[in-house]
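In this view, the complex is presented without one of its protein chains, the others remaining in place.
Then we have chain A:
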Amino acid sequence: MSIENQAAPTTPAGRTGDGAPANLTHGAGASVTMPPRGPEPQPRGAIIRGNHPIDQQEAARRFMAAPQHLAMHDQRLWDLRQKRDKQKDTIEEWEDLRQLASDIKTHTLTHLDTYLEQFERNAKANGVIVHWAKDADEHNRIAVDILKSKNAKRLIKSKSMLTEECGFREYAGDQGIDVVETDLGERIQQLDDEAPSHVVVPAVHKLRTDVAEVFARTLGSDPNDSDVSYLTEQQREHTRPLILTADAGMTGCNFAVAETGSVVVCTNEGNADLSANTTGLHIVSMGIEKIIPNLNSLAVFVRMLSRSALGSPITQYTSHFRGPRRGAEMHIIIVDNGRTDRLGLEKFWTSLKCIRCGACMNTCPVFRRSGGLSYGATYAGPIGLIIDPTFNRHKYSTLPFSSTMNGSCTNVCPVKINIHEQIADWRQVLAENHEIPAFKKSMMKAAGALLASPRLYRASLPMADSALRHIPRFMLYNRMNTWTRGREMPSVPKETFHQWFKRTRGKDGKKKS
């Protein structure tokens, strides 16, 4: 649930002005020149093996082994980060706004019951039918029941992370409902049967040649034509009739305003309006944390969302859905799916402040180099590292280690979530709950014992005549020397500082003349 957008509105290529999806440049990396020998195949995401902990590093390694994908992905997202910085520089009260946004979210999350009930009352008064779902299954069942009761066969859907989280598309498909994504990037991902790799730009990891391959395979377009206008046209020609003949529409929700009972969806392609207004039935999937008190607070978030996400002042569309159109029906499914449990986690509950802007992903140097699919989870990047383990502590136990904890994510976050500190906190929780590999734990035990003893520590240091002259044993982590795969070893000096000090100054510390 976020900006249903695959491209910043200012990018030149592609079709605009006639309601067509903007263009492919962001998702498709139009600026990368092709090699002579045919396109570089797209590296795929993490290998999922049941409940086994995700090996993010393995998938990252494959992504980094694809130089064009790596270069395009890193540069695209870095561009977004820089545009975001420029926007931030135009607003004098930027840091105050971040504080205000954080305060509003904190306040709402600590009065969730009050605001949710107020929202429900007002939505009902507006003629909306409100449902409550405690988990993904219940959400999916409620949505499909509504569709079935209307005999709806085709659902047009705008991008929503919550429905990804619930696995809704697959569930609905199994129930005989044809789901068509209306966000361009999300549609590309749907056609490729691949999850979105980023909350705002879901196909950002794909080169346009990848898109050409997907469209050739699924829409029958020319596999050798990766021209952006051509690809956009192909998609549009294919999808528009499906949209126009759909039976129902579904959107996510960026903000739910308690005071008015309305939901607000921010998009650049206008596809939420398409999903909501083309048919007589509009279903909204909304997480309980999307609630905000009133329109005044909405103004704060609207000023920050697109600036943080794409570095544009505002999304092309900020659509308010207050109630059903005449003769139509509108349903809102309010979903918990683990959120109240998360709210009870002392160190991690503030992750619920997240407005899914993706800024933390754009700035994350690990994310930019490994791609969102390397995380093997619905939520990738910094925010993913701190919420994925709340869904499955074992499967996602490795993710908080896929970070240098450099803190840039925390600094760009518009709602001031202390992301890198929560990553550190998760490491502690996981280590204490035996969710880190046994070899890591025993290494750390050994290192801890060694470093607590000056005598053992000294004995472990490299000596000119020792077999360990290249690196101290505790840094080697028991021969697991991966250091030299991509780097040279530091050279070892003749004596340590300690030895030098002892030799030149003696134990009393006074200079020897």
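Here is the rule we go by: contacts are C-beta pairs under 8 Å (C-beta built on N, C-alpha and C of every residue); 3 or more make two chains touch, one makes a residue touch a chain; residues count from 1.
To be clear about the criterion, contacts and distances are computed from a predicted model.
The unshown chain of the complex is recorded in UniProt as "(Fe-S)-binding protein", chosen from "(Fe-S)-binding protein", "Amino acid ABC transporter permease", "Indolepyruvate oxidoreductase subunit IorA" or "Electron transfer flavoprotein subunit alpha/FixB family protein". When the whole complex is considered, the residue among A:I91, A:I129 or A:A328 that touches the unshown chain is A:I91.
Only one of the listed residues, A:Y230, A:Y317 or A:Y457, touches the absent chain: A:Y457. Note on the undisplayed chain: of the listed residues A:A60, A:V211 or A:I387, the one touching it is A:A60.
Residues of chain A in touch with the missing chain: 56-57, 60-61, 64, 74, 78, 85, 88-89, 91-92, 94-95, 363, 365-366, 369-370, 400-408, 410-412, 420, 424, 426-432, 436, 440-441, 444-445, 447-454, 457, 461-462, 472, 474-475, 477, 480-483, 485-493, 495-502, 505, 507, 509.
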